[in-house]
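In what follows, a structure is listed as structure tokens, so that the remarks can point back to it.
For this view, one protein chain was removed and the others were kept in their places.
On to chain A.
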Amino acid sequence: MLRSIDHLYLIVSTGKDINLQEKDSALSSVEKLIEFPNWNKVIDIWRSVSKFKGKCFPSKEEYLEASLKETSLKQIVQDLWKEREVIEVTEKQHVDKESTVCGGHKFKDKRNELKQSIMRKIDRKSMYRNSDQRLEEDKVLKFRMTCYRSGNHCVTSQEVACSLGGKLQEKFNWIVDLVNHDLEVVTNIREDLVYLGISLTPDSLHRRNIINFGPTTLRATVCYNLLRLASPNPGDIILDPLCGGGSIPVEGAMALPGCYNMAGDIHPMAISRAFENIQNMRCERKGYIDLSHWDVTNLPLRNACVDIIVTDLPFGKRSGSKQNNQNLYQKAMLEIGRCIVPSGRAVCLTWDRANLTRTIRAYGSLWSIVRIATINLGGLQATAYVLKRGLESLDTILEKLQKRKRRK
């Protein structure tokens, strides 16, 4: 179950029916949430999870000393970074020349960009850590206050974060650091409900499997939930015929006990990404995975040989186009209908609902819709269709469709 969530928070206090329509009273009512009596207990729990060894409730003097130290550390890192940037710029010019010579692919650039930005963050953090020679016990807790807000209010999330963050800082003498913090305190405001929590997960858990990101990589948490929608059992063969970077089958192999995940794609770049992601899977996986290079519109698979299909159909926006989609969906849904066992479950994620529903209807009794779930993927409203393959053989179904056409 825990594989389906991105973040875990320990709730400190909640407030219901808080009036957030008047600025002054809004901020002071939210600030009251901090007057929670059991901070010691909460911080203890956080300490045991995060293994933080420094001072959680420092005195004013300890805070001031630590603040000065932070400023000087930041300066050291800044200087080190400037040196490194000079080297990077000359390297990048060299790489740019190379990629135009090889007919540089758009996907490759975006992938490298994202990889680089992640590497830069890691490098900066490690520079900071290496320059800090203090004992763990001498350090003072650094925190960040983040506010998430949805609904109509007279305050912005930044205003709340600033005001609450300031109050916490005064109360506990913690150091504010938005980037290199030890503790993240989160305020979540939904309409009238407000809660204050402590983050127990330093990084979103959704990036756990993939090291090689592509243009449309799905979060591992979304993949897990898609797989769950198909109700897999041990001994099931799960197919993803449009696997891209392999996010779904990799999550399947890691999380579902005793399932055989077959992945495949047509794009050579997708295959090399999937290959890398598979080779980097950790040892404690529960299932199996195999990768093939194929065309979903003409699958080299026997009839009725897989139990489950879970796939992320190309979205019109990021890969492929709406025109291509109609043709692709028609052929793909027919092929996977051929390869799946009668009554088998298929979970198809798509943004192009019209095309998919049209295709499903056009194939008569081949597919029936069991369930529809909407997912928000980075701003795009995507839909997961849980389909059940009909009982009849493909030939029978196609014959019936032909008869229907002839009658018309």
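The rule is simple: a contact is a pair of C-beta atoms (placed from the backbone, for glycine too) under 8 Å apart; a residue touches a chain by one contact, two chains touch by 3 or more; residues count from 1.
Please note the rule applied: contacts and distances are computed from a predicted model.
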Name under which UniProt lists the unshown chain, selected from "Guanine nucleotide binding protein (G protein), beta 5b", "Adrenocorticotropic hormone receptor", "Multifunctional methyltransferase subunit TRM112-like protein" or "MRAP2 protein": "Multifunctional methyltransferase subunit TRM112-like protein"
Candidate in contact with the missing chain, chosen from A:I198, A:I278 or A:V347: A:I278
Given A:K41, A:K125, A:R190 or A:H293, the one touching the chain that is not displayed: A:H293
From A:V194, A:V306, A:L334 or A:L366, residue that would touch the chain that is not displayed: A:V306
In chain A, positions touching the absent partner: 233-237, 257-260, 262, 264, 266, 271, 275, 278-283, 285, 288-295, 298-302, 305-307
